[in-house]
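This report concerns only the one structure given below.
Let's turn to subunit A:
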Amino acid sequence: SDTATSTDTTQESGSTDAAATDTPAAETKSGDFSGLISPISREEGSGTRGAFIELFGIETKDADGNKIDNTTDTAEITNSTSVMMTTVAGNEYAIGYVSLGSLDDTVKALKIDGAEPSVDTVKDGSYKISRPFNIVTKDGLSEVAADFVKYIMSEDGQKVVEDNGYISQGNEGAYEAAGLSGKVTVAGSSSVTPVMEKLAEAYKELNPDVEIEVQQNDSTTGVTSAIDGICDIGMASRELKDTETSQGVTGTSIALDGIAVIVNKQNPVDELTSDQVMSIFTGETQDWSDVQ
Partner candidate 1 sequence: MEKDKFTIKDLDLFYGDFQALKKISMHIPEKEITAFIGPSGCGKSTLLKSLNRMNDLVEGCKITGTLLLDGEPINQMKNVNLLRKRVGMVFQKPNPFPMSIYDNVAYGPRTHGIRKKSELDAIVEDSPKKAAIWDETKDRLKKSALGMSGGQQQRLCIARALAVQPEVLLMDEPTSALDPISTTKIEDLALELKKQYTIVMVTHNMQQAARISDKTAFFLLGEMVEMNDTETIFSKPKDKRTDDYITGRFG
Partner candidate 2 sequence: MEKLKGQLESYKSQPFSLVLRLLMWIATFLTVGITVCIVGYILIRGIPNLSPEMFAWEYNTENVSMMPAIINTVLMVLLVLLFAVPVGIGAAIYLVEYAKRGSKLVKLVRITAETLSGIPSIVYGLFGYLLFATTFKWGYTFLGGALTLAIMILPLILRTTEEALKAVPDSFREGSFGLGAGRLRTIFRIILPSAVPGIVSGVILGIGRVVGETAALMYTAGTIAKVPGLMSSGRTLAVHMYALLSEGLYMKQAYATAVVLLIVVLLINAGSGWIAKKLTKR
């Protein structure tokens, strides 16, 4: 469960670990690895997918300025990080992408344009693929809830964010417990939930009388729950839509989440350029032998 360190070990162990589970493919040297690529994408609307297609140029604009998603029709679709990882771990020709915070050593994360995906590279700008984690609040937030938000954005809160493998969004200074009591409900995106749970636990250390409930469902439900007043704070791993903000809620980014491009550990490829990733996901490049 110690995500921060597992992220680091992944990059090193990626290629060396492969030897432990050797199969013919593992022995193939870079250059003669071939086979049809099986690209795996996330569902339409997903925040992860949105960031991924935008940053890799898979999304283009047509003459009228409308965005067009050029992801190939034949890409497998999944709506869950764990299915994405399990699939890639079980199929040597697969390629996909997951949140940096979820990455573990069952799969291999690729360097993109020479940069390894990690908290540091995202922070210094050398690794560009990331998306925001948002919280959604409505006007008239209760005092405790507001205090919790304040905590999240504080130095202490942002430290929790960094400790768990996400990238801090800058902070608004130190937090001091106000000795409040009450209950805060948080609901929404499953991607944001793990870090939110950590934040809630850290906050409770400081405010033992406050109870924080974190409901894990999905981004849209998070936003609608906040709008309907079912929860105090919504979580979304995508940008808010205009139709949502027009209903009286505002979004705040609490962290950045790096997105790692992953392949099977038997796959000898360690690095791709962003163009290659784009051409794989738009269906132009179809065979692994074409990207080495």
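Convention: contacts are C-beta pairs under 8 Å (C-beta built on N, C-alpha and C of every residue); 3 or more make two chains touch, one makes a residue touch a chain; residues count from 1.
The candidates came about this way: all candidates are chains of the complex that A comes from, given by their letters.
As the structure is a computational prediction, the values presented were derived from the model and not from experiment.
Listed candidates 1 or 2 all sit in this complex, but the one touching subunit A is 2.
Those residues of subunit A that touch candidate 2 in the shared complex are 1, 3, 80-82, 84-86, 98-99, 101-102, 104, 185, 187, 190-191, 193-194, 197-198, 201, 213-217, 221, 225, 228, 230-231.
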